[in-house]
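Taking it in order: structure first as structure tokens, then the write-up.
Shown here: the complex without one of its protein chains, the others still in place.
Which chain is which? They are A, B and C, in the order written, and residues in each are numbered from 1.
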């Protein structure tokens, strides 16, 4: 599966444009390379195209033109049937969480392991450890609708990191969290990154971008208008 | 309907406790008065009970014990059938937006006017004006799933303010917005407040609490641990 | 209350628009509901057509039943005439026909088919039969009373109503009709549950929508009316195909069979105005079940 995966990049976009069916031009001619093991912030005003950008990476949307490579795979060439296998390389924290409503917190997280055929005996301990990490051990048996916004967000984070993906993409992972919990979550993401996972964080949170300085990409109106290797919030 | 509504308060909680069916004690013995025309922040760590507090105000949840008065009405005494009429006094921006998925942006906002029997000729212009206010005039005909997170959030805000409620309650209205848009939204909320509406904003956003100083209530672990009349972020 | 009613009336055109939009935007769900209605009405339609025709046939046959009064062989002409007059004066008698002993024997011979020819030689003086009268009643239900009155008359040998074959046909039809009725009622109830069930599922999947509506202040009737109109429309749309099948199918059947079933005693009902009446019945049935189904299903979600 990863034969043509060059060590030089984990994510590579070449001339990517995305126009939605409604005619909205969400991204125009994006070129970008992210190396394995990098930690990158994606920032930008609302409606700039940040979510669209990451949707292209895990193939929820397909680029109108241009090429998207993730972990050495040409994303636009993956057959429908193979998409789930591809997604096992990527952990995603969605902006709107997308938890399975009829499954408990524990089941939501363990599901990501079950589908990848993790041996049963490892699942239980792995899930417990991850829930501990995001501070939700006591909510394991709750259903998503019984959680606060911030708790749901942390379940989504736990699910994304539990199977140690090659790439972790988080869309506003701290949008519903107070500064203390945000800092904790960022620490978790840094730890995951230290283990070799490439991490991409979409955020509006000035506080965390300033506190955890990293490479920051600014998307505005569908274009990358700034890309620093040292963090720095570009508004104001 | 508002006969026994004293001018002294818009919202009054007396010894309110909320225990969920699961046994979680989300709020304990809350006492609080908010006067008509006030602008109040509600802050606190994740899972503290902020959303539960405001759910009691618009009667999505009912207090386990204690009394909740909003606009002079004893909330726990409202009959199921009368709940919608009561809610017309309150505009709510939900943490998870709750837009009608099968209705366009325009329809979502105008729906709040239609149900209150606003004369048809006023609806169109009112909705347009409100969408302009939140900067979404060009998305009027999009469906919620075609919007970015921040755009959905602004639709929710537009819907909450369009029929000029007595009380406006916003749960994380800037959670998905960049600082610039957040500032704009806060300006909108201030304008609504200036027209006499009582405004309650639940937020984690240190930036806006500091920039727009107002009375701030800190909820922690189900109790009000701090209530200032002058704003001031209490973390750090 | 009055305020609510006025609000409903004022918003009626808007509610219709909402209902149409919902049907359109809910795609698969609407199609499924319509499909359920269609199937259900087809079942009800087919069974109904059969039932109605069997009912008709039974009544037809019953009303064509006659009383056969056989005089004694020894009765004189005067006695026969007196009986004739007496019969004509009986209540609920529609007509009395005289048939002499020769034609009676001939009928017997004819009725027996080939076996009868053997008895042709007993015609004339050897004729073992007497004169007879054939009586038509105004209605099948009077047969028994009339017959019992005649049995008490003098010189009457035997009173028979309906040939044996006819009686057994009627009792056969009645059995079929009775079993059929139970079946029809059962199936109709089941089928209507089916529609209501489908509508319930489609509405359940929209419970979030309903709770959001209540959240922004929509009164219960404001929420309910579009759902009810949607139910009615789904019922009406769903009844189009069954009505077409009824119209073309019944006409085709009627023409193919020359309007009769097996024998010419079992007549099919005339297509007009039957198909129109029954079609209207199907449409009304579909839309009222749609209405009631949505009303009941929405109810559940207006409780919190």
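Quick note on the criterion: a contact is a pair of C-beta atoms (placed from the backbone, for glycine too) under 8 Å apart; a residue touches a chain by one contact, two chains touch by 3 or more.
Computed from a prediction, not measured in an experiment: that's the story for all the values here.
Colleague: Missing chain touches which shown chains?
Modeller: Within the full complex, the chain not displayed touches A, C.
Colleague: For a quick check of understanding: of C:198, C:219, C:239 or C:287, which residue touches the chain that isn't displayed?
Modeller: With C:198, C:219, C:239 or C:287 as choices, the missing chain is touched by C:198.
Colleague: Among C:43, C:59, C:90 or C:267, which one is in touch with the chain left out?
Modeller: Only one of C:43, C:59, C:90 or C:267 touches the chain omitted from view, namely C:43.
Colleague: Contact with the hidden chain only, please: which chain C residues?
Modeller: 28-29, 32, 35-36, 39, 42-43, 46, 108, 112-115, 118-119, 128-129, 158, 164-165, 172, 175, 183, 186-187, 190, 193-194, 197-198, 200-202, 204-205, 262
Colleague: Against the chain that's been left off, what residues of chain A make contact? List them.
Modeller: Residues 58, 60, 80-81, 83-85, 87-88, 92, 94, 98-102, 111-112, 114-117, 159, 163 of chain A touch the chain that is not shown.
We adopt the following convention: only the chains that are shown with their structure count from here on.
Colleague: Which neighbours do chain B and chain C have in common?
Modeller: none
Colleague: What chain is the most remote from chain A, judged by the mean position of CA atoms in each chain?
Modeller: That would be chain C.
Colleague: Mean of the CA atoms for each chain, then the mean for all of them together: which chain is nearest?
Modeller: Taking the mean of all protein C-alpha atoms as reference, the closest chain is B.
Colleague: Measure off the straight-line distance from the CA centroid of chain B to the CA centroid of chain C, and report it in whole Å.
Modeller: Each chain's C-alpha centroid was found; their separation is 61 Å.
Colleague: Distance between chain A and chain B based on Cα centroids, please, to the nearest Å.
Modeller: 30
Colleague: Report, in whole Å, the distance between the mean C-alpha point of chain A and the mean C-alpha point of chain C.
Modeller: 67
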